[in-house]
Structures are given as structure tokens and as C-alpha cells.
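And then chain A:
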Amino acid sequence: MSLRLQARQLACERDDRWLFDGLDVMLESGEILRVEGPNGSGKTTLLKILSGQLDDYDGALEFNGQPLRACRDTFLANLLYLGHAPGVKAGLTPLENLAWYQALGGEAPDEAACERALNDAGLAGFEDTPAGRLSAGQNRRVALARLTLTPRALWVLDEPFTALDREGVAMLERRLSHHAKAGGSVIITTHHALGGLQRVRRLRLGEALA
Partner candidate 1 sequence: MSASDGGALRPPPHGAGRAFIATLSRGLRLAFRRRGEALNPLVFYALVITLFPIGISPDPALLAVIAPGLLWVAALLAALLSLDTLFRGDFEDGSLEQLILAPQPLWTQTLAKVCVHWLMTGLPLALSAPLLATLLALPAGSYAVLTLSLVLGSATLSLVGAIGAALTVGLARGGVLTSLLILPLYIPVLVFGTGAVEAAIAGQSALPYLAILGALLALSLMLAPWAIAASLRISLNG
Partner candidate 2 sequence: MSAFDSLSAFFAMGGHGVYVWSAWGVTAALLSLCFFQARLERRALLKALSRRARRERARAETPSTPMPTEESDDA
């Protein structure tokens, strides 16, 4: 059951200027697509379109051959989107945050799985401290714990390396290559050199228009 996300002649206008025009994107199982470009070239907007959040764009967007609008539920069930903000409530503990995400995915509550995911993300011992008292890097790790807690075929990650220390970066790179080898696919924007990963295709934005 492979995964195929295809966008044809994608164009998006933001405040009367064309961020990108006539863009073709193809993502297959096992591939990592890295979106690059200077600030303001529309990287986040492209990620929001490809993750089905934005729908005022021109062009066609298909998931496994079906227009995204038609199979939105299936698409969302297989998508894991991490935006600039980690999406972790400061008032809740990491465990409670993860339990909510588990329920959001429709899965039964499983505290043991949450603890394992936190442990794998390097947050052993911080399961019950409110996220408000954790550092930005640790909050990012709570968000990254979702990658293993709720496995999804398509990862769309917007600057996931922000605030991560060296081990965090290494841990995330390991997860990316493992996910690609296991047949999943990733769309990622980062200013990090993804040295250790193979099969990384690049998509330049903000140049085609110059």
C-alpha cells in the first residue's frame, strides 16, 4: 500500500504577489522531500497546502490518485503535521499532552505507550512536570514524541530542528531515515544540512520566479 502525494501546476497568491506558480510536486513512499528557499518564499504556505490546511490555491492536489478534497478523511488519518509552534499546552504535563493527541487520533488511551514515546524522545523523568516549566527544546521533543506514539505514513515537518540540541538533531535524523526506509514519506523544511540521509530530493522555492 504505497503512498503518493502529487501536486500539478500548484500556484498560490498571497497579498497580490505570486509565492509560486506552476509548481509540480511528486512524493512517493520512502522519499524525503526537502523544501528550500529564502525567508518569505512561501515554504510554510506550501507545507500548509500540501497538508490540506489551505485550500485557496490553483492547480490540482491528489493523494493516491484521488483529489485531496474527496479523500480528506483518509488523508488526515495518515498525516502528521508539526508546525513552527510545537502544539504543546504549557498548563499540561507531557503525558497529558500526548494522551490528548492519542485520543485526537481516535486511539484508546495507553499511558505506557506515552511513557515509551517520551522516553525515546529523551524526556525520561520529565513525564509529569508541566510543559510550561520545560525548555523550548524539551517542548519540541514532546512534539517529536508524537512521531513514534501515533505512527503516520506522511510526515509534514516545518522547521522541526528548531531549539533541538545535538543529540536531539541526531535522534530526529535517525527517525527520518528509519521512517523513509520503512516506506513512509516526509516533507520537511529546515536550514539544517541533512547529511546522513539518502534519497533526499530538494525543491527550491523563490528562485523560479526571480
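Per the selection procedure, all candidates are chains of the complex that A comes from, given by their letters.
Quick notes on this one:
To be clear about the criterion, a contact is a pair of C-beta atoms (placed from the backbone, for glycine too) under 8 Å apart; a residue touches a chain by one contact, two chains touch by 3 or more; residues count from 1.
Only a predicted model underlies this, so the values are computations on that prediction, with no experimental measurement involved.
Only one option in 1 or 2 touches chain A in this complex, and it is number 1. On the side of chain A, the complex with candidate 1 involves touching residues 1-3, 29-30, 48, 51-56, 64, 73-74, 76-79, 81, 83-92, 96, 99-101, 103-108, 130, 151-153, 178-185.
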